[in-house]
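Following: one structure in structure tokens, then a few remarks.
The complex appears here without one of its protein chains, the remainder shown in place.
Let's turn to chain A:
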Amino acid sequence: MLRYILWRIAVMVPTLLIISALVFTIIELPPGDYFESYIAELRAQGEGVDMEQIESLRQQYGFDQPPLLRYIYWVGGMLQGDFGYSFEYELPVGEVVGDRLWLTILVSFFTIIFTWIIAFPIGIYAATNQYSWGDYGLSLIGLIGIAIPNFMLALILMYFANIWFGTSIGHLMDQKYLSEPMSWAKAKSILEHIWIPVIIVGAAGTAGMIRRLRANLLDELQKQYVVTARAKGLSPTRTLVKYPLRMALNFFISDIGSILPAIISGAEITAIVLSLETTGPMLIKALQSQDMYLAGSFLMFLAFLTVIGVLISDLALAVLDPRIRLQGRSTK
């Protein structure tokens, strides 16, 4: 097993290298670079452009070098913790992202907890009471939850919150705390704001998880070993928890692999609609303005989290499912 973990970690290196090359290529693909977009923007606003200053910036950041060399500089910098410079914000990438990253993780963390707390009981209820009115009703709500785009839900909620309570529900905290250091008042303000994005962002995920848990559990409830457990005299509830639910959890653990990257990138459009101070809107803006180091670092970070997430879920599956742990990989 230890050998397996080491092997998996070793395989991550080439995987990430290939991803970094892909990311770099995709960012390079559109014609022009950040400075050309910048010039075009300035011209559109009718301002003069100091071409000399631009040229010197270009040289400073190596934009006159061939792409391969720039790629090597970029990767080399990332290995040393230098993620490059954001032209848009005129700050190092690390500083630009900093605060927002923690807020994003906070929102995502609450969202995941919210999803689990709501989805689990409902999923189990829907599976054990299949085709009952409760199942139909909850399934309907769930399907609506999947069908409505998050940003739409955000707009609707904003509208009604404004009409009924006369408040704006945007942002993650009161604007006056935005650039202040962390304090009790700021934390309180964040907690007051955070539940709205959590509900909105969590809606689709919750609905999806209810459906998947229901489907997996329904499959397991048909299995022979459930009948065996009932024939032992085990009560229905204990049977459910000990046998089919445990089996149905495998999908849930596999999900961890995709949850990690979603923590950072999740719900960009909703974040824009609600003006949340998370990383999502920043990523989209960076891609639009070809702010390549910011965008590239983001994408690499997402790739890294995906690879780590998949590793974690694979290891967790091996721990929880003896079949995966003990059954030899036979070649047949």
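Here are some notes:
Heads up, the rule we're going with is that a contact is a pair of C-beta atoms (placed from the backbone, for glycine too) under 8 Å apart; a residue touches a chain by one contact, two chains touch by 3 or more; residues count from 1.
As a convention for this text, contacts and distances are computed from a predicted model.
Hidden chain, UniProt protein name from the list "Membrane protein", "Phosphoribosylformylglycinamidine synthase subunit PurQ", "Phenol hydroxylase" or "ABC transporter ATP-binding protein": "ABC transporter ATP-binding protein". In the complete complex, the hidden chain is touched by one of A:Gly32, A:Pro121 or A:Pro236, namely A:Pro236.
Set against the missing chain, the residues A:Gly46, A:Pro66 or A:Pro322 yield one that touches it, A:Pro322.
Not every partner is drawn; the one left out touches chain A at residues 1-4, 223-225, 227-236, 242-243, 246-247, 320-323, 325-332.
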